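Apart from one protein chain that is not included, each protein chain of the complex appears where it belongs.
Chain naming follows the written order as A, B and C, and within any one chain the residues start at number 1.
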Amino acid sequence: MVDVALIDHVFILAAILFCLGLVGVLVRRNIIFMLISMEIMLNAAGLAFIAAGSAWGQPDGQVMFLAVVTLGAAEVAVALGLTLLLFRRYQSVDVDNLKELRG
Amino acid sequence: MLDWLWLVPGLPFLGFLILFAGQGKMPKRWTTLVGVGSVGLAALVTLLIAVEFYGTPEAALTYRQTLWTWMEAGSLKPGFSLYLDGLALSMLFVITGVGFLIHLYASGYMYEDEDFPRFFTYTNLFVAAMVMLVLADNLVLLFLGWEGVGLCSYLLIGFWYRDPENGRCARKAFIVTRIGDTAFAIGLFLLFRELGTLDIQDAMSAATATWPRDSGTATLIAVLLLGGAVGKSAQLPLQTWLPDAMAGPTPVSALIHAATMVTAGVYLIARTHVLFQLSTDAMQLVALVGVLTLLMSGFTALTQTDLKRILAYSTISQIGYMFLALGVGAWSSAIFHLMTHAFFKALLFLTAGSIILSVHHQQDIFKMGGLRKALPVPFATFLVGCLGLTALPPTSGFFSKEQILNAVWSSPTGGQLIWAGAVLGAFITAIYTFRMFFIVFFGEQQTEAHEHKGFKFHVPLIVLAVLAAVGGFFHLPLTSALPHAGHDHVPLGVEVTAIALPMVGVLLAYLLFYRQIPALRQLFETGPLKSLAAFFYSGWAMDWLYDRLLVKPFVALARWNSKDLVDQLPAVVSRGAALFHRLLSLSQNGQLRYYVATMALASLVVMAVAVYTG
Amino acid sequence: MQLVWIIVCLFAGGACAGIAGRISADASRWLSLATLVVAGLLGLSLLQPSLQDPSVLIAGSDAPQGQWLHLVQAIWIPHFGIQFLLAADGISVVLILLTLFLGFIALLSAWKEIQQRVGFFYFNLLWTLAGVVGIFAALDLFLFFVFWEVMLIPMFLIISIWGHEDRHYAAMKFFIYTQASSLLLLAAMLALVFIHWQQTDSLSFSWFDLLGLDLDPGLGMVLMLGFFIAFLVKLPGVPVHNWLPDAHTQAPTPGSVILAGILLKTGAYGLLRFIIPLFPDAAAQFTPVALTLGVISILYAAKLAFAQNDIKRLIAYTSISHMGFVLIGIFSWNAIALQGAIMQMVGHGLSSAGLFALAGALQHRLHTRALDAMGGLWSSLPRLAAVAMFFAIAALGLPGLGNFVGEFLVLLGTFQVHATTAVVSALAMVVAPIYALVLLQKGFFGPPSAALAGKVDTVADFGSRELLMMGAMMLGLVILGLFPRLVTVYLQPALAGLQQLGWGG
Partner (left out) sequence: MQDTFFLVIFYVTAAVAVLSTLLMISRLNAVHGLLYLIVSSLSLAIIFYLLGAPFAAALEVIIYAGAIMILFVFVVMMLNMGHKGVEQERQWLKPGGWIGPGLLALVLFAVFVPALSGGLVSTGPRLVSAKAVGIALFGPYLLVVELASFLLLAGLIGAYHIARPPEITGDDSDSLTSARHHDDIAIEPLQGAG
């Protein structure tokens, strides 16, 4: 069976996607893109769960994926609300403009 | 009558309280009545006591009166108790008698001053403290009087407070004497530790019982007490305050800085003479201090131009004689000289006050001149005073000084060298005294003079003049209180020299300052003598020395560290915290993406740790 | 029981005054005055012992007892062995009376000066007093600590709300120093109780039980240091004194009066009551250091006082200098020095309170504390100047006034055991007049400064309220100076009892 090798490759894929998402979050200044990248990261995490679940033939991985999806949905809803709010206040979606947390 | 002893300090103190409560708002007549009257009554009580005292047999010539127990701690139990013996009584005469005359004089002298009541408030307190000092039966109480007179001295030197210079002089007087007082206090501590008592009579008898002759402890205590005496009596090396103390009103100079307070050191040593007798070294030191001081201040007096400063240096010099007398064991001569000195020096100061007042507060003798005609009474009394100071027979000063000089010659702690110094001092005394006398009263009149006449001015002067003239015949009741020195037989030549040299001095002064012989004057106005004179004028540069050695470093240290370096210690902590905070806050740059990166990095590290160590 | 009543009276009076302040400021003032009168009367009644047998045994303790005049014992938190244990011997009584007396003075000095949030001020004032009285009476360590904290917080508020220009800094500094040190105190205290628990299997915070514990030398030294530092901060001694100049300078006049007059005494009292009896061996070993600190405090602070231009700062440094005598007196631990230390505490309480009241009066009139900006006040404010002279002279230790008795006895007693210390400390006799007389010179003599031009004639001299207040303190100092036995008769039996607990007997 190719299972073991494949699972490894799936994990590698998940890692690549996660890193790409992270790069997106770090590199982009547009808050929309950062959020999109975060979705990618969540997806990657979900992928890892599913792969693990399928490797052992257990439903737990998919349950966790569901939790991740829920999290992602809720996060996106709130984050996008915040984005709207930010844009209303600053007329910009550039996160580098938001430095009020500076110590 | 002896029961009334407490009234002697009590009356002046009551006067002080009344004047203090009056807040300077009482009419001047009342102020005078209280201020002068209280001291007068004290003098009267002293007189009554003396009458009874003289009536008792010689052996029982002491009286003790305990008013209340002052402190009580462990074995220390000093009381507010008075002790009267011949020595104390002699001092009481001087303090209340001369004090009363000076008060009387001051009621005229200070009449125009706006702070007239304050003056008597201070002086009454002074008399009370001085009497307390003299009557104290223990050293703690003596210390109370000792500090009390120091305070009053401070207050009175700085009496005219608007001039900061007066304040400086007053502070100097207080602080310099405090140095001596500290030594005195340490002496008390040591005495108490060694003997367990501070009662003077007990301590003295315990001292002879405990210590052998020339014991180190006794010497140390004696030297420490000498430190106190040196400070209070303006002797070497703490003499620098007295000339500056002349900033006070002239009656103050007469009362405190001539007749009474400055002689407290002499009294202290006489009071504790048992201790000194135990230690040849201490006696020797006292004698040396005396002779050095009298010479040094004599030379300084030669060059001064301020009338009061000349008198101040002469006071230091005369007290030097008293110390010398103490140092050679001529206890009663010292007290005798103390009394005669009180008479003629108070007389000189009061007369000087009259002169200064009549020439509109001019104190430079070279700006007076020829006052003989304008001021006949001061002229006469000043002459008497000068004769007393020069110790020409038959004035009172002659008797006392002669006793001292003779004692020095034959004493083991004295000797011929010290005797020579003392006689040289007498010679110089004659020169500077008559220099002052001739310059002030003879020659051309430089300023207009208006003599202040009246009862208050003339009576004290005349009474004091009489005392200064005949005081030498008084018999002080000292035989029971102080060991008798015995009649010193000295070679005739010695005695003649001692008497003749002052006369030569007067003659020299006459030639120099009355006849004004040019050649002699030339000698003093040129060459090395002139710079020597400048050196003398500065008081042998002692002020300069102390200024460099003590005052300037202390002030510089205080200025440098006025912000308290220790305060920087917590500041280091807080600065470190602030620095750390700034470092940390660098990471809080508000960049969302930076936060993400650090979070990622941190979780990476955590995971790596978990993976590679787990 | 009077002890409890005094404390309750102050707490309740403070609360009532605080509430009354919402209605009217005057109500609050008079209520505080009434409270203090009642407390004062109760305090005077302390002079009459309520215990028949002065060496009464405390339940469950057989340690030496001292000479107790009053005792109140009740169960408080039995689980932890905490009792409500108040006891007073002569020392406590004298210090409580001083506290109440200076409470009056503070009240009088606050009467006109405090105009904002009057009710809350008197609340804080009375609660501070209650805390201090509690400290002087509490013999359960936990209770002591509670009162210790009760004293600090209102004082912090007094400085930080009613203080002068830099009050927040000063109050924070005060708070940090005292809080940090009381943390040490708490830790050491708990450790001590724990050791006692280990040794005897009974949990107790009672002073009586903790006496005579068998401590390991090293541990004993550490615990002793915990107590010592806490009390040294409060005293204060060099090098942890620097909160004091700021706090004193910035506090309002009544705050300074209480701070200098009473709060510092709690540190000294702690040294006396706790350190040496509880840790006799460690304290004996530590004595050279403590004496050195005392000597440095005396001289260093005196020197600093001379260099100050701010009149309140100057007085604050003199306080440090004077409290140095208390430190060496206590660590000399002989009958004379101990008595001197307490007399010094009382004398300094009065003289420093007087000086601060005076500085407050000057600031109230001239709106400055800078000595540069004064001068020549003798002619325009004769009464004030005379009072100032009195207190300055008292501060420099003139015989016949209260401070002399303390200083003299301390030095005399110290000399018996540590001659060098006494000799070096005696130098303060020279330095003290320097600062005291400079204060007088700059403030009251000489010509008026340029800053005073035009102002001098408009300011009022002392009125009857201030004269009463100052007069009371002056009278107190004179009585202390001339008749110290009125006080020392109460101290002697207590000190004799206490002395057995330390070394040397």
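Here is the rule we use: a contact is a pair of C-beta atoms (placed from the backbone, for glycine too) under 8 Å apart; a residue touches a chain by one contact, two chains touch by 3 or more.
Everything quoted here is computed from the prediction, not taken from an experiment.
Student: Based on the whole complex, identify which of C:Gly81, C:Pro154, C:Gly226 or C:Pro252 touches the chain you can't see.
Tutor: With C:Gly81, C:Pro154, C:Gly226 or C:Pro252 as choices, the missing chain is touched by C:Pro252.
Student: Over the whole complex, note the residues of subunit A touching the chain we left out.
Tutor: 2-3, 6-7, 9-10, 13, 16-17, 20-21, 23-24, 27-28, 30, 32-33, 35-37, 39-40, 43, 46-47, 50-51, 53-55, 57-67, 69-78, 80-85, 87-88, 93
Keep in mind that, in the parts below, only the chains that are shown with their structure count from here on.
Student: Viewed as a graph of touching chains, is the assembly arranged as a line, ring, star, complete set, or other?
Tutor: line
Student: Taking the mean of each chain's Cα atoms, which chain ends up nearest the overall Cα mean?
Tutor: Smallest centre-to-centre distance to the global C-alpha mean: chain C.
Student: So how far apart, in whole Å, are subunit A and subunit C when each is placed at the average of its C-alpha atoms?
Tutor: Result: the chain centres lie 66 Å from each other.
Student: Distance-wise, how many Å sit between the C-alpha centres of subunit A and subunit B, to the nearest whole number?
Tutor: Chain centroid spacing, subunit A to subunit B, equals 95 Å.
Student: Within the complex, which stretch of subunit C touches subunit B?
Tutor: My answer: residues 173, 177, 238-239, 241-242, 245, 300, 303-304, 306-309, 334-336, 339-340, 376, 378-379, 382-383, 386, 393, 398-400, 404-405, 408-409, 411-413, 415-416, 419, 422-423, 426-427, 429-430, 433-434, 437-438, 441, 444-447, 482-485, 488-489, 492.
Student: Which positions of subunit B touch subunit C when the two form their complex?
Tutor: For subunit B paired with subunit C, touching residues are 23-24, 68-74, 76, 80, 140, 143-144, 146-148, 151, 154, 158, 161-164, 167-168, 170-171, 174-175, 178-179, 181-182, 185-186, 188-190, 192-193, 554, 557-559, 561-562, 564, 566-567, 569-570.
Student: Within their complex, state which residues of subunit B touch subunit A.
Tutor: Going through subunit B, the ones touching subunit A are 584-593, 596-597, 600.
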